[in-house]
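Up next, chain A:
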Amino acid sequence: MAGSPPAAPSSREPRTPAAPGALLSASDVARVVDRMAHQLIEKAGNRLADLVLVGIPTRGAPLARRLAARVEAFSGTAIDVGTVDITLYRDDLRLRGVRALEDTVLPGAGIDGRLVVLVDDVLFSGRSVRAALDALRDLGRPRAVQLAVLVDRGHRELPIRADYVGKNVPTARSQSVRVRLAEVDGVDEVRVTGPAEEEQP
Partner candidate 1 sequence: MNHLIKGARVLGGDPVDLLVKDGRIAAVGAKLSATGAEVLDAGGLVALPGLVDLHTHLREPGREDAETVETGSRAAALGGFTAVHAMANTDPVADTAGVVEQVWRLGQEAGLVDVVPVGAVTVGLAGERLAELGAMAESAATVRVFSDDGHCVADPALMRRALEYVKAFDGVVAQHAEEPRLTVGAQMHEGDRSAKLGLTGWPAAAEEAIIARDVLLAQHVGARLHICHVSTAGSVEILRWAKARGVDVTAEVTPHHLLLTDACAEGYDPVFKVNPPLRTDADVQALRAGLADGTIDAVATDHAPHAVEDKECEWAQARPGMLGLEQALAIVQDTMVETGLLDWAGVADRMSVRPATIGRLTGHGRPLIPGEPANLVLLDPAARAVVDPAALASRSRNSPYAGRELPGRVVATFLRGVPTVLDGKAQR
Partner candidate 2 sequence: MKKHLLEAADLDRSDATLVLDTAAQIEAALTGREVKKLPTLRGRTVVNLFYEDSTRTRISFELAAKRLSADVINFSAKGSSVSKGESLKDTALTLEAMGSDAIVIRHGASGAPHQLASWVRGSVVNAGDGTHEHPTQALLDAYTIRARLGRLEGVRVAVVGDVLHSRVARSNVRLLHTLGAEVTLVAPPTLFPVGVGSWPAEVSYDLDAVLPKADVVMMLRVQAERMTASFFPSAREYSRRYGLDARRMAVLGDDAIVMHPGPMNRGMEIAADVADSVRSTIVEQVANGVSVRMAVLYLLLGGAPS
């Protein structure tokens, strides 16, 4: 099978912000998830059983479960899934305010020595991923950690890039990207809201 190579977002980030509106429909989301599952299988090679998909709540968690299900469907190999709540690891609590914590659940076999793929819905500043990396460090010592996101919208504030990207979406910083998943929101959809003009520096 001929999965496309992983995106290299920072170099290929399109410059023109997306027009507001629906970006991915339910069928688009399903297609993108399938493609990412294929990429995971291809890249893991014969170490697929080592793979652990760890979702970042809220929407990274069901996304990880979907990816695992698709990987299993395509490869026949059952994939371990977990979640890691990053709230207590954030460095921007003072800006965002406190929120209720969500579950951190790791597979019984743990993550030591395994390939952990963090799964999140949107990659933006990179701060959530950094917090997740810190949380993982407290939870064990994986062989390697990779990152899979449904949407990369650019505007990174940290040297972080995704290994698997469902869709690169150029945005203005002032815009917001809203991912909705059936498990949480009742519907699968990705929308961009807000004006497309780049804010003045």
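Candidate entries met the following condition: all candidates are chains of the complex that A comes from, given by their letters.
The definition used in the following text is that contacts are C-beta pairs under 8 Å (C-beta built on N, C-alpha and C of every residue); 3 or more make two chains touch, one makes a residue touch a chain; residues count from 1.
Keep in mind the model is a prediction, meaning the values are calculated, not measured.
Q: All of 1 or 2 belong to the same complex as chain A; which of them touches it?
A: In this complex, among candidates 1 or 2, chain A touches 2.
Q: Which bits of chain A are touching candidate 2 when the two form their complex?
A: 85, 87-91, 93-94, 96-98, 100-104, 134, 138-139
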